[in-house]
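The complex appears here minus one protein chain, its other protein chains still in place.
As written, the chains take the letters A and B, and residue 1 is the first residue of each chain.
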């Protein structure tokens, strides 16, 4: 009996060379490229695991990514290694933990770029809306299983809490020329992009890979951050992302980002993804994904810069700012506690 | 009642960050990338509008792009915004007007990069060769409707006139080593590229997006222009493009460009697109698209350079040169008239 994470079926590594199109004008690889690779690894290992059972063949569909931090910048020409391992299974879902290491293949230097945890649900190939059962994994110890069960319960609560955001109206996209001219307001940097879902974005059963959606989300958040600062910006972290609904081939997705909170050194950007079937009027427009991205501003030596304060206008912006501030303070407290624990 | 162009269904904005692969070695974004984004916006808004009716679900297929000018160069790292609006509907076609604005997201500077008008026809998803009816839009005034009707009649005549080009034989592609060695002849710079149509080039009903074809056309025209000048070249304008026939998945497209006319400061390149089904011998090879691209040559400060004169050989080349010259003079007259009107 092999221990979990060691046998073929429950661990996986993938790697790719970072190309110019993966990075911004300073050579910093976009966070969205890393998120897409993380999800690709999770989707492969999840799908492989769920097909070790009898019954319908199935695909693992991403339903949630836990809060994740970008620990070191990655550059063009480096090789990114993503290793994934199944760490918990419930009856209908599984958790994949992923580690991202960036390697300078000329010097051999390696650095930890990211760690993430993703939740998948197996969908039948015969009927994508039918959720299959997940074969159980073996745990190294009862403690490991218990820890996994706690993470499972926590994410269930987390998903419940963000249900509200499904209902939150998509902010209106002002015409570029009607957009507010005053710098550092929320309206000034708010941005949207629209993407027509093609076959290269989709799984074999024609819904969009979670990683493709996250790449678009990071792209729009980066535009918001660059507009606010006018400097080189990079993704610092992403709050838990929930995938409320599948996005199908042929849909148009509208990805909108707006600043919610700004500290001295960071910007929080809310990103909402709405999907709209062009040809099926009955489905209508629906909220498919939502998340908060945190960006920081860097100088030419990749040292952090101060971020211009956000000019708040109206009660809604004030409310979102306060909520963002409380997320910011919670994260700060959590990070300090972790540091102390490690000492 | 919302006025046309203001409600969700009849206006649309999309944007995208320009990446290294979108540009030439001087950082100038290829005109073909802009044309592809323009068409993506038109195709989304057109498809959405045509599905507001009962009956078969349908896709808007591009049939014509009116003459369009590239007003300012766009660079890597800028965000390109495309806004589209339905401005006229006939029984079986609709006109989309599109505006392209390039934004330097670091400085906030914006410039108008392009304005274009596109004509679409709705094709049934059940049978792509069946043209559906277009739901009428509401006009801001009877004058607006009348102006639209005039544009509609004009494009009908325009499409008729270019029917001749459907029959024009594809110039023979000389083997690279047999190609004429004398610089500045038509034969010296003539170029072809061949592309095998894959699923990422196609709509959900497996015909090629108009924007994909225009991107290939701009690419080959750029190679012709660079061969003639040996300098940094950019797309200045594109004459009306007519899409005579659909190109289907699995086809091979041959895109050929050759110089027809050269003025002091510009080159006119005729581009012909022929499609060929590899597996269906009955369809055979057919002319799918044709257009004239105008390129200019730029120095390192993006200032226009003189273009070497074209060495004409034979009567056919002379005839095409004269036709090109008359198009060039017509455009010049038209531009001067417009300038005067604006003063």
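Keep this in mind: a contact is a pair of C-beta atoms (placed from the backbone, for glycine too) under 8 Å apart; a residue touches a chain by one contact, two chains touch by 3 or more.
All of these numbers come straight from a predicted model, not from anything done at the bench.
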Residue in contact with the excluded chain [from B:16, B:81, B:227 or B:287]: B:227
Among A:14, A:128 or A:279, the residue in touch with the chain that has been omitted: A:14
Sole residue of B:193, B:245 or B:305 that reaches the chain not shown, by the stated touch rule: B:193
Option touching the unshown chain, where A:110, A:159, A:184 or A:311 are the choices: A:110
Touching residues on chain A - with respect to the absent chain: 12-17, 19-21, 40-41, 43-44, 47-48, 51-52, 57-59, 76-77, 79, 81, 83, 101, 103, 105-108, 110, 125, 199-200, 202, 204
Chain not shown, touching residues in chain B: 20-21, 24-25, 173, 175-177, 183, 191-196, 198-200, 219, 222-223, 226-227, 230-231, 249-250, 252, 276, 278-281
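The working rule: only the chains that are shown with their structure count from here on.
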Copy-to-copy rotation for chain A and chain B - C-alpha atoms, rounded to a multiple of 5°: 120
Length of the line joining the C-alpha centres of chain A and chain B, rounded to whole Å: 36
